[in-house]
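One chain of protein is taken out of this complex; the other chains stay put.
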Amino acid sequence: MAKTILIVDDSASIRQVVGMTLKNAGYEVIEGVDGKDALTKLDGRKVHLIISDVNMPNMDGITFVKNVKQMPAYKFTPVIMLTTEAGDGKKGEGQAAGAKAWVVKPFQPAQMLTAVSKLILP
Amino acid sequence: MSSASAENLYRILPLEGSLSIYSATEHMGLLLQVLAPDAEVELDLSAIDELDCAGLQLLVLAKQEAGRIGCHLRLSNHSPAVIEAFELSGLGTFFGDPILIKPASE
């Protein structure tokens, strides 16, 4: 049973590259273009890990994570936040919202795979 | 000598699905409920397909609590997920129950 990962980012190229990398590694991947979209994509599905960007239109990553963490089905789902060096303050906010893991943008696909592997293997 | 009824003397509690942080609170209640002085309780783990550290902690708690109140707790029919978690955590020997080793999957 493959582990399912939700990737939320408003950049299509990031979603595609991350999605491709994770699928090749044996994970199942769902994509969301922003916080709002991701919430509808979740829809009670079993998800083992969420990867979310911070700065997105409609619903930003912090709000999204706060929302997700209030849903019983995802209360303990690990979240990897995509942060930037410039946005270290956001890292704190993300952590407070419940995202305890992070990957610093920009990242290489392999770095993302490593971070994911630390939390779940496929 | 105990005068407990036969029903009290031997209980089998089948656990199934996920024994993880999501169900930890629920499972803790269930496990503590099934323990009783002088009883013999068997946790059937054959249908556990997910076991994380929260689940492992609960099993440890149940074992220690059982010892405290004089209940015999046994774990049986370890599923592959349980065996993997026990091996990974080094907790297998703690419970001391015989684990049926299937062909190694490492």
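Letters A and B mark the chains in the order given here, with residues in each chain numbered from 1 onward.
The rule is short, and it goes like this: a contact is a pair of C-beta atoms (placed from the backbone, for glycine too) under 8 Å apart; a residue touches a chain by one contact, two chains touch by 3 or more.
Throughout what follows, contacts and distances are computed from a predicted model.
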{"item": "Which of \"HypC/HybG/HupF family hydrogenase formation chaperone\", \"Methionine import ATP-binding protein MetN\", \"Chemotaxis protein CheA\" or \"Sugar ABC transporter permease\" matches, in UniProt, the chain that is not displayed", "value": "\"Chemotaxis protein CheA\""}
{"item": "Positions on chain A contacted by the hidden chain, ascending", "value": "9-14, 16-18, 20, 49, 53, 55-57, 76-79, 82, 84-89, 92, 98, 100-102, 104-109, 114-115, 117-121"}
{"item": "Touching residues on chain B - with respect to the absent chain", "value": "21, 24-25, 27-28, 32, 52-54, 56-58, 60-61, 64-65, 68, 85, 88-91, 94"}
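Criterion: only the chains that are shown with their structure count from here on.
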{"item": "Whole-Å gap separating chain A and chain B, where each centre is the average of the chain's CA atoms", "value": "34"}
{"item": "Chain B contact footprint on chain A (complex, rising order)", "value": "72-73, 75-76"}
{"item": "Chain A partner contacts - residues on chain B that touch it in the complex", "value": "20-22"}
